[in-house]
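Here the structure comes first, spelled out in structure tokens, and everything after it is commentary.
Just one protein chain is left out here, and the rest sit where they should.
Let's turn to chain A:
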Amino acid sequence: MLEESSEPGWLSEEVKTGTTIIAIEFDGGVVLGSDSRVSAGETVVNRVMNKLSLLHDKIYCALSGSAADAQTIAEMVNYQLDVHSIEVGEDPQVRSAATLVKNISYKYKEELSAHLIVAGWDKRGGGQVYVTLNGLLSRQPFAVGGSGSSYVYGFVDAEYRKAMSKEDCQQFVVNTLSLAMSRDGSSGGVAYLVTIDEKGAEEKCILGNELPTFYDQ
């Protein structure tokens, strides 16, 4: 029987990390969180991808948008930070990492479609979160991004309080991710968490069935 030669969607659709990402500062560090779903159109091509990418020992970034674009930016900045930290002879500042990401995002803003949230700890500024959407650079106490973030703006705006402790921040991030993952079709899977402070970066993975549940779950 003759069939239209239709390739599977995932061969022709761009691979996006339709995503939920979040980063938040606390006194002495930051917490970053992300979901793990990578979609190509309607297909989930990877359900366990870690979207929290290392830029340096105590600086991470959260990827969203086009998977290829975001990963490439993160790799380039990781390389540039390695060279930079050796040249200046000390750990790089979070601001430097964010500026490097911003410079690439802005210069190639027409060609790229990725948004990276940069967060980390350095000895001068403590925990810092930077937003680099579309090539801007802005420091914020917390930031959310990706397709799932639209569903949780109300939640984060209502629940955020200044001067939360590290554990409160971790809980805040997990709650936000769980809510976004349950409503956004492009977010799901497991939740990845990275907590960065003076001592270093601690990675954690929370499986789908361990995430907090809310009404209707």
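Keep this in mind: a residue touches a chain if its C-beta (ideal position, glycine included) is under 8 Å from a C-beta of that chain, and two chains touch if they have at least 3 such contacts; residues count from 1.
In this section, contacts and distances are computed from a predicted model.
Selecting from "Myotubularin phosphatase domain-containing protein", "Ribosome biogenesis protein NSA2 homolog", "Proteasome subunit alpha type" or "Neuronal-specific septin-3", the unshown chain of this assembly corresponds to "Proteasome subunit alpha type" (UniProt protein name). Residue A:Q93 is the one among A:Q93, A:S147 or A:T195 that touches the chain missing from this view. Only one residue in the set A:Q71, A:N103, A:Q140 or A:S182 touches the chain that does not appear here, and it is A:N103.
Although one chain is not shown, part of chain A still touches it, namely residues 84, 87-89, 92-93, 95-96, 98-100, 102-103, 123-124, 137.
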